[in-house]
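My questions all concern the structure below.
Just one protein chain is left out here, and the rest sit where they should.
Residue numbering begins at 1 within each chain, and the chains themselves are lettered A and B in the order written.
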Amino acid sequence: MNNSAIPAVQAADPPTRRRLPRNASLIIGLVLTGIFLLVALASFFYLPSNPNVPDIRHRLLPAGAPGHWLGTDVLGRDIVAQLMVGARTSILVGAGGATLSLLFGTITGLAAAAAGKLTDETISRGADIMLSIPGMVTALVLAATLGSGALTTILALTAFFTPSFTRVIRSAAMGVLQEDFITAARLYGRGRIFVLARHVLPNIAGVMIVQFTLYFAAGILTEAGLSYLGVGVHRPSISWGMMLNEAQQQVGVSSPLAIWPGFAIVLLVLGLNLLGDGLRDVLDPKLSRRRG
Amino acid sequence: MSGANALEVHNLVVRHDMLTAVRGLSFALPVGGRMGLVGESGSGKTLTALALMGLLPMGWQADGSVLHDGVDLIRQSDRALAHRRGRTISMVFQDPLSSLDPVRRVGYQVSSVIRRHMKTSRREAERQTIELFRQMSLPRPEQLVRAYPHEISGGQRQRIMIAMALACYPQLIIADEPTTALDVTVQKQVLRLLNGAVEQRGCALLMITHDLPIIAAMCDTVAVMYAGRIVEMGPVGQVFRSPRHHYTRGLLESQPTMDNIALDGSSRLTSIPGMVPPLHSLPTGCAFHPRCAAATEKCVAEVPTLEGGTRRAACWHPVESMAEAAAS
Partner (left out) sequence: MTTHTNAPLPTNEAMRPILEMRQVTQTYTLARQKLFEARPTLTVLDHIDFDVRPGEAVGLVGESGSGKTTLTRILTGMEQPREGHVLFDGRDVWTAEPSHRQLFRRSVQVVMQNPRSSLDPRMRLGASLLEPLRSLRIEGDHAARVYQVLDQVGLSRNALERFPHEFSGGQLQRIAIARALMSGPKVLIADEPVSALDVSIQAQVLNLLKDLVRDLGLALVFIAHDLSVVAYTTSRVSVMSAGRIVEIGKPLDLFTHPKAEATRNLVGAILTVESGLAGNALA
């Protein structure tokens, strides 16, 4: 038996490779998302030029042109300015849709988990029905009845995403409700609402935050799709999807026009998804171990 | 050299990043021998078993050597190990419900092991399965093979797991807390069946449990693990009747069994103070020293070695035997 070898083994450098990529996705996600948030905020204070005023003399300038880093579109409007205002729309619509669906999803999910079998059946089957309606159809119907715009898009996203939140929060809450500390709280006399607010919510907060970031990203994609189809926002508002729509009409003339908004969408969605993944690992160690 | 041993473990180390859960384990299990590995949660006993099977969870890594059937299991490819598992070594896990596939009939799960390793026909494998079920005293084996895991009791499930482990006449069975999840009244029956089957086939048994009476009933040698090391080992009778390590003695005295309590509530168990140290802050020297009444500065500074013949204890101040204590 060679005991002298053992302390050396303990002191050996730990293999840290496994932990690195996990933190990396969190950091890259934070940086990407943070940059776009800053850009959106900055657009309120500074824009290179007015993104809605046509300037026919400077139409279709290439990237790198003086005063227009990324060039101008077919009406001579600055691409950078449009992207900056577009970030505002994307973040507003994505965050708005994700926030509202998180709110409604939490209420319905907790009710389904805790308020008895009949409520659960009603809410769960309701969610199933909602999920079986294609989201784009919901959005088109809403746009047709309420008129298109950022608010309508947020409402459409909410209708589209809420059932998914309901399901996730219901199952997470049911897991927590089975724990003994819930029984203990009921035994010393706590009511259902208190138990949900003080014991269940803090314990599913991690799941909620991760879901929020993922649906934030999905909301941005959906908004881009709707605006591309022409049922999203309209000028003077600007969105990346709308920019894609406008650029598509000019593909033969100037293809780089479609690249910039597409690039912005990809980067922000990627950032949010990485952030969600990183947060999942940080907030829920149990889950990360299973994902291994 | 390893011909006479079903299993020879040399300086086994199991670790994960900074954590070292098994810190240099060495023991030998002769062909047909039965050894008990005693330990609490955090002692490293389950990771030891998984390391022997090549089934360590993601991120855990084993070093040292584990000789079995002429090869070093630690240096085998996963494919070679997969070929061995269930054939020359098999394992019985604690929870029989999660170790059986819920969507397959139990008979199929056993016969597929036989078909994989023994290359028999389907009909022959099914016949052997029914015969194994009969040996495990399972009721109406012809019908039971068609049952799904959730349709039968926990005791029956564990007997099926044992049947599966025995199916290919392995040289070694590793049983990790095989009766902990079962009702007490079923435990004895399952142990009896396992005991009989191991005896009849002459295979070696490595029994991993925290339950000392089970070791006493099933094994001929015992190794007591604490914080990743073996602190005492030897023939079961000697270790349990006159433990030399203070931890072994503590374990024997702190479990209420009919051996050590009066039945009018008047007795008081000696408890081991403190708690099992977490892996990330193991004490220096003898890991048991913070909980040991006999600890001195030497125990804090130096790791006691496990030396001697068949009867060994890693302790600087071993417990005097009962006879010596009485004489002094």
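Assume a contact is a pair of C-beta atoms (placed from the backbone, for glycine too) under 8 Å apart; a residue touches a chain by one contact, two chains touch by 3 or more.
Since the model is a prediction, treat every value here as computed from it, not as a measurement.
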item	value
Contact partner of the left-out chain, one of B:17, B:40, B:69 or B:124	B:40
Listed residues B:77, B:266 or B:310, member touching the removed chain	B:266
Per the touch definition above, residue among B:202, B:256 or B:308 touching the missing chain	B:256
Absent-chain interface as seen on chain A, which is shown	179-181, 183-190, 194, 199, 202-203
Contact set of chain B toward the excluded chain (per top definition)	40-42, 183-185, 187-188, 191-192, 195, 210-218, 236-237, 240-241, 247, 250-273, 275-276, 278, 291
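The criterion applied here is as follows: only the chains that are shown with their structure count from here on.
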item	value
Centre-to-centre distance between chain B and chain A (centres being mean Cα positions), rounded to whole Å	49
